[in-house]
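Missing here is one protein chain; the remaining ones are kept as they sit in the complex.
Moving on to chain A:
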Amino acid sequence: MNQFALVGNPNTGKTSLFNTLTRSYETVGNWSGVTVEKRVGTLRGRGGRLIDLPGLYSLLPLTPDEGVAARFLMEETPSSILNIVDASQLERNLYLTIQLLECGRPMLIGLNMVDVARSRNIAVDAGALQRELGVPVVPIVARKGTGCAEVLHALGGLEASRSGGFRIDYGPAVEAGAARLAALLSSGGTASASDPRWTALQLLEGNEAVRASLPAAVRPAEVDSILEQTAEELESSGLESDIPSYLRRIRTERIAQICRSALDRSGQRLHTATERIDAIVTHRILGIPLFLALMFLIFKLTFDWLGSLLSDVLDGFISGSLSGAISTALTWLGASPFTHALVVDGIVGGVGGVLVFLPQICILFLLISFIEDSGYMARITLLMDRTMEAVGLSGKAFIPFIIGFGCNVPAIMAARTMEQRKDRLLTTMLVPLMSCSARLPVYALFAGVFFASNRALVVMGLYLLGMVLALALAKLFSRTLLKSEPSLFIVELPPYRMPQPLSLLRMTWEKVKGFLRKAGTIILAGSIIIWFLSNTGPGGVGVDMNESFLASIGGALAGLLKPIGFGTWQAGAALITGFMAKEVVVSTMNIIYQVPDMAGLEHQVAMAFTPLQAFSFIAFILLYIPCLATVGVIRKETASWRWTFFSMGYSLVLAYIVALIIYQGGRLVGLV
């Protein structure tokens, strides 16, 4: 099947276009590095596969997400390329375009954000650009869908055409070197999918990935000798001795020449609205307080003003009408008491007990999506960099941290966009300390019982605790385990834009779907297993719960947990099952305490814990271990079991110490 690769600079709207062309709902955002993995979709109406790739500035990747895109282009050799170019940043974008044109594959250019360019009085002549580059250029506004039909149509006619002979003459020395390299490659006898001249130019530019993928028949020594000879000839002809910077200079000159006929920036205006907003939100005194106020507003909306109200309504429905209807239906069907108990206590209790928190999770995801799509994300990195630098991290690590408030899994993947390995590794280790939405039901339950009057404050305290510990550990780890490199910080600040309500709702829905999927799989399976373990024991089926398998499993931990305030088998069992997914802690409690609704569970929990024990317990839940899915992604991103086990080990130790300090310290000062 035809493959079209979507390639372009970061934050130029590739994923927006991908979503429109394939009817997908991949996450979009307004900062560089939203997409870190390739995504495949089927083109609307005409078949063929479209592959969305992370953004990159040139074919020489610097970060792992850029590596994904560069490797895909070299190894999977898509039949055609759809290159997205930001019309308001034409010169910078054309550098990659030139490297892509040299590949010699059929190519279409989507000239995106022509509306943004126009509003800033930047005039781009698509016709002139098409003549200069020799490939079709279609002006589009990907976010609004303008021009997308034309792109689909043009992709259809692309197959047959080869790109129209765009070629840069790099001067005698480089051209001779490229010709010798190309000859060497074709003498190797292996027909490479890539254009030989392109491969030769990439070798001259020092592209390690291209070099590594050379056929075995090509001897590295011969390549090196041609490279050296070319460098000497270049120098002796009075030009630079460094081939890569020479190539860059020639290309930049060509781009300037193209822009003289296709671009008019004489009347260019600054982003006045963006400047005005930044003057306030990145203000040297107001900036950080405003950020903290925004975070507090998010907690208030999620836990106090809106979220908990809606959750109560949903709880009334699930534990009342729904549970009642299922119970009636089961009786009518003649279900055995066993089945009845499994469905009503196990499944409805376990899964329903978590689904109750859906409204709060929706609101949290909606607010995070708003931050992602507005352009504020990049400003947060700017505000936090000084603090992050002090603990040995880059300000950019704050993007994974914020995403981690939603879910740790995409947050860890987002660490790919940082340039330094140390920044990436530290961030991967510390993201699990960010309170994800799965921990929210546990907080909401316990805070609702014990700290009802200042719920939002207690929950925000927990989020802050995670954040403060992450920063403290960053300092510790960067001093001990990862001393080598200093952190690096550079960020692009894109113009602000108003998130579109529809796209915002879609992004939120995509994330909420993940939660619902989890409810239907891991949480459902977990609830059934827990129900069985709590109703069976060495004595057979239907034993008293204190004699069940679950009680003996949880009881094994009780002694260990006693010093931190919750030495019961119930707490031990909830912690073990919580490793699957943190929400399962709430499912387990629902099943163990066999309560019909939230009010009943809250009553039971109030009986089982004192406020101090409860606080120690939720702090332990916050820190104690990354969930199963997070462990999986840590393993994948670090490619190391040692780091994976380290992430689990340090968090267990940390959780125990923190809970011990809270509980024993609290008792010392007379709290209960």
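Simple rule for what comes next: a residue touches a chain if its C-beta (ideal position, glycine included) is under 8 Å from a C-beta of that chain, and two chains touch if they have at least 3 such contacts; residues count from 1.
As a working rule, contacts and distances are computed from a predicted model.
Peer 1: Consult the UniProt record of the chain that does not appear here and report its protein name from "ABC transporter permease", "Crp/Fnr family transcriptional regulator", "Sulfite reductase" or "Ferrous iron transport protein A".
Peer 2: "Ferrous iron transport protein A"
Peer 1: Which residue among A:Arg44, A:Arg71 or A:Arg248 touches the omitted chain?
Peer 2: Touches the omitted chain: A:Arg248.
Peer 1: Among A:Glu75, A:Glu91 or A:Glu208, single out the residue that touches the unshown chain.
Peer 2: Looking across A:Glu75, A:Glu91 or A:Glu208, the contact with the absent chain belongs to A:Glu91.
Peer 1: So one chain is hidden, and I want to know which residue out of A:Thr282, A:Asn408, A:Ser478 or A:Gln570 touches that hidden chain in the complete assembly.
Peer 2: Spelled out, the listed residue whose C-beta touches the missing chain is A:Thr282.
Peer 1: Touching the absent chain in the whole complex: find that residue among A:Lys38, A:Arg71 or A:Arg120.
Peer 2: A:Arg120
Peer 1: Extract the touching residues of chain A with respect to the undisplayed chain.
Peer 2: 57-58, 62, 88-89, 91-92, 95, 120, 122, 248, 252, 265, 268, 270-271, 274-275, 278-279, 282, 284-285, 287-288, 378, 381-383, 385-386, 389, 395, 419-420, 486, 488-494
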